[in-house]
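Heads up, one of the protein chains got dropped from this complex, but the rest are sitting where they should.
Presenting subunit A:
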Amino acid sequence: MRMTSCQETEEEPRFCNVAVRRPPRYRAKMAAPIDLHLEFGGGAELLFGGVKDHHVKLPSQSEPWNVKQLLAWIKTNLLRERPELFIQGDTVRPGILVLINDADWELMGELDYMLEDQDNVVFISTLHGG
């Protein structure tokens, strides 16, 4: 957005504050905030304060949310302790099963799946501890 300089339109100063809109192609698409239902099971809930069900609202951002960003968001906002027991690098630790709308995430594209509003993401730990 470009503001017209007051000096350029000196004859009509009262139009100084009017913002000039750029043509649409220069504007990034804004994603609306999305509601998700996250569930943790098999011991993974221990890392989230023992709470198995979480209803979260992801803030709007310039690009649609994908699972990789969701994991980063979970690490920052929900994970209470021991991040290495849940996340390994970009992805979940091996041994943690991820279900998106009751389907294996491998079928949905794993980290690249674009999240939609009201999606249900389940993390089940199939390991011993945590």
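Convention: a residue touches a chain if its C-beta (ideal position, glycine included) is under 8 Å from a C-beta of that chain, and two chains touch if they have at least 3 such contacts; residues count from 1.
One rule holds for everything that comes next: contacts and distances are computed from a predicted model.
When the unshown chain is looked up in UniProt, the name that turns up among "Cytoplasmic tRNA 2-thiolation protein 2", "U3 small nucleolar RNA-associated protein 15 homolog", "Transcription initiation factor TFIID subunit 10" or "Isoaspartyl peptidase/L-asparaginase" is "Cytoplasmic tRNA 2-thiolation protein 2". Across the entire complex, the residue among A:38, A:67, A:87 or A:122 in touch with the chain not shown is A:122.
The missing chain lies against subunit A, touching residues 41-43, 45-46, 82, 85, 93-95, 97, 99, 102-104, 106-107, 122, 124, 126-130.
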